[in-house]
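Excluded from the complex is one protein chain; the other protein chains are retained at their positions.
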Amino acid sequence: MSVLKATDIMLAFGGVKAIDAVSFSVAAGEILSIIGPNGAGKTTLFNVVSGVYRSDEGRVELAGEDVTGLPPDRLAARGLSRTFQNLQIFQRMTVLENVMVGRHLRERCNLFADLLRLPSVTRQNRATRDAARAQLEAVGLGTSADKLAGSLDYGACKRLEIARALAAEPKVLLLDEPAAGCNAVETRDIDELICRVAAQGLAVVLVEHDMRLVMKISHRILVLDRGRPLADGTPREVRDNPAVLAAYLGSHGAREAGRA
Amino acid sequence: MSEFVQFLMSGLTVGAVYALVALGFTLVYTASDVVNFAQGEFVMLGGMVTVFMAALGVPLPVAALIAVAAAVCVGLLLYWLAIAPSRGASPVTLIIITIGASILLRGAAQVLFDKQFHKLPSFSGDVPVNLLGAAVQPQSFWVIGGTALIVLLLYLFMERTVLGKALRATAANRLAARLVGINTTTVMTLAFGGSAAIGAIGGILVTPITLTSYDVGTLLALKGFAAAMLGGMGNPLGAVMGGILLGLLESFGAGYLSSTYKDGIAFVVILVVLVAMPQGLFGRRSVERV
Partner (left out) sequence: MAWLSDRRAATLLVFAVIIAALPLVFPSGYYYRVAALVFVSGFAAIGLNVLMGQAGQVSLGHAGFFGIGGYAVAIGPAHLGIAPWAATPIGAVLSAALAYVVGRPILRLKGHYLAIATLGFGMLVALVITTESRWTGGPDGMPVAKLVLFGWRATGASTWYWISGAVLLIGAWIALNLAETPTGRAFRALHDSEVAARVAGIDVARVKLQAFVVAAVYASLAGSLLAMMNGFINPDQAGFLHSVELVTMVVLGGLGSVAGAIVGAAVLVTLPQLLTVFQEYENVMLGLIIIVSMIFMRDGVVPTAARLLARRGQP
């Protein structure tokens, strides 16, 4: 039973088809990777699925319900969270506050109570803060909690985005290049984190260029090329697919994938 | 019919001035992303300097030339002293700086000149021309013709000269323009100087009809800004269309609906257009990249 299912997504920018007839689905506990050369439409697909863009055609289902065209906040309320390729952290807030924002949907939010900061607000704040702190520990940012998010380095920002997305306790997590700009140790931490999260029953969709990471942790892989689906299958199937080898991996990529 | 023509002509005349202010806005905005609220003060300077030079006995054409030169100097000073040092500031900060400049210029005009209303003699007499039953002041033709000429010259400049192309390239992508060797500082200097000259000419042309005083700039700037928005910020042709459209709406609105709320028409229109078409009438849609 798939948690997230996208069918025949099509989106064109001024005549250029950025995504053309792409479908995928992902089940609870499954890690699906979407790979492809630059400009293949991976991030655009994420933007459609997460409601940032509206697709021209196609259908998105979340937990069996049609959510096509819903805005991001409504999708988030139904259990879809994501991170961004080019960082979208809240620079002027602390690291902890960033994750607290991630828990927005788990909080009761009443303007008047907040203006007067009623005792219930203070209580809830404490609970949110504790939950956010736990989430930060989980991604290894516990010691940076009170730093300004804008002062973090790139790799830490990537992990902060994951923590923020997880803080919402989503059903589906879309990760856009979570390991970009991370060193080997950080990449390993992230891959462990992703596996752990999936083991807890989340459906994870991953866009990533680090082939070793992708081959190692993915249950299934979808390969895009110029907006169209090129292949779909297990890491082994994709690795052995001659079309993929020719169009995307090339000799160098194939070698690296073989080592993984 | 004659009434209609009357409103049409006065709308075109006022609209032409809005168009010039909007054109100045657009020129500066495309080159530097700055919304220059002091744009209206160039119109004021054009009128006031000409009036006071003429009062000193300087022949009108020379006085007008001095006024344009003065406005250009002010425009360049504005760029060098206030805008260039605040590169990288937020749009709101830049808006406040230009509003500060507008207050400063208005204050300076009040001290240097006076607080009275002033008139310039019409360029070709005050005998109304009969156009389809409407009495049209000859100065209207000067305003409309002058505006048309400026638009034409600006068009040729943008399309035919290297500097004009540099300006368009800078507008499209500042970093890329700099990478291909365009001196973006020159382009911005040019934009500020040019917008000041355009504003001043507008002020000189229209003063015989609408009079001028030290504080005419604010409302003109706001309406010019509205016109530029109407046309879609950063689109010169749109700015001109927006200005003329606004002038016509005001004129017909005041004529057929309510003259007390004439000044409100611009803002009602701008609100409606922005809400219905957030990119302006002639603007392009853009996709936000994330």
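Points to keep in mind about this one:
The first chain written gets the first letter, and so on, giving A and B; residue counts start at 1 in each chain.
Simple rule for what comes next: a residue touches a chain if its C-beta (ideal position, glycine included) is under 8 Å from a C-beta of that chain, and two chains touch if they have at least 3 such contacts.
None of the values given here were measured: they were computed from a predicted structure.
Among the residues A:Arg82, A:Lys158, A:Arg220 or A:Arg239, only A:Arg82 touches the chain that is left out of the figure. Contact with the undisplayed chain is limited, among B:Ile95, B:Leu131, B:Leu211 or B:Leu248, to B:Ile95.
The missing chain, though absent from the display, is touched by one residue of A:Val16, A:Leu115 or A:Ala184; that residue is A:Leu115.
Remark: the omitted chain is touched by one listed residue; of A:Ala63, A:Leu105 or A:Leu245 this is A:Leu105. If you put the missing chain back, the residues of chain A touching it would be 50-52, 71-73, 76-77, 81-82, 84, 88-93, 97, 100-102, 104-105, 107-111, 113-117, 121-122, 124-125, 128-129, 164-165, 168. Across the interface with the omitted chain, chain B contributes residues 35, 82, 85-86, 89-93, 95-97, 99-108, 110-111, 218, 222, 225-226, 229, 233, 260-261, 263-264, 266-268, 270-271, 274-275, 278, 288, 290.
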